[in-house]
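There's a structure below that I have some questions on.
Moving on, here comes subunit A:
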Amino acid sequence: MTGFELPVALFLLCNLIVALLAAARGPTVADRMLTALLFGSTGTGVLVLLAYGGAGQMLVDVALLLALLAAIGGIAFARRAWQRGRDD
Partner candidate 1 sequence: MKRLLVVLGAVCLIVLLLGAMHDLAPASVELHAAVAANLTASGVEHPVTAVLLNFRGYDTLLEIAVLLLALIVILAIGREEASNAEATVDVRLLVSPVLQTLAKLATPLMIMVAFYLLWAGSFRPGGAFQAGAVLAAAAVLLHLAELLPSWQSPGARLRLGLAGGFLIFLAVGAGSLMQGALLEYPLEQAGALILLIESGLTISLGLILAGLFLLLSRDDGETS
Partner candidate 2 sequence: MMVWLILLPLLWASLAFMLGPSRGVWPAIAGLVAQLWLAFALAAEIVGSGAAMHAVGGWGAPLGIDLVADGLSAAMLLLTQCIALPLAVYAHAYFKRDDPARNYFWPLVGFLLAGLNALFLSADLFNIYVTLELLGLAAVGLVAAGGGAQQIAAALRYLFATLVGSGAYLLGVALIYGTYGTVSTVTLVSLIGADAPDLVWIAGGLMVLGLMLKTALFPFHFWLPPAHGGAPAPVSALLSAVVVKASFYLILRLWVGPFSSLTVVASLVVWFPALLGTLAVFWGSYQAIRAERLKMLIAYSTVAQLGYLFLIFPLLASAGALQAGIMQVFAHGLAKAAMFAAAGTLIKATGQEMVAGLAGVAERLPVTLFAFGLAGITLMGLPPSAGFLAKWQLIELALSQQQWVIAFVVLVGGLLAAVYVFSVLRQAFLLAPADSVVTPVSRTLEWTAFVLAAASVLLGLRGVELMQLVGVT
């Protein structure tokens, strides 16, 4: 509980938002999916920071789960919604 958690969490959130805005203009939909994956990993970071920033150890479990399952969205996108060589 060093008092730095929340500012860093805020910084990470701004980081995410910038990535989201950049992806909004991204050429292919794959860029947007990368943003979703970024949300998964950075989100885990934000959750851990929130946990140690005062919300309690329970959020670490949420972060664990998010880290574990974030990849599934990306895999589902690659296996189902992405046709190789289709430029959109």
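A quick word on the picks: all candidates are chains of the complex that A comes from, given by their letters.
As a working rule, a residue touches a chain if its C-beta (ideal position, glycine included) is under 8 Å from a C-beta of that chain, and two chains touch if they have at least 3 such contacts; residues count from 1.
Every value quoted in this text rests on a predicted model; they were computed, and no experiment measured them.
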Practice item. Only one of these touches subunit A in the complex, so go through 1 or 2 and give me its number. Key: 1
Exercise for review: Give every residue of subunit A touching candidate 1 within the complex, in rising order.
Suggested key: 57-58, 61-62, 64-65, 68-69, 71-72, 75-76, 79-80, 84
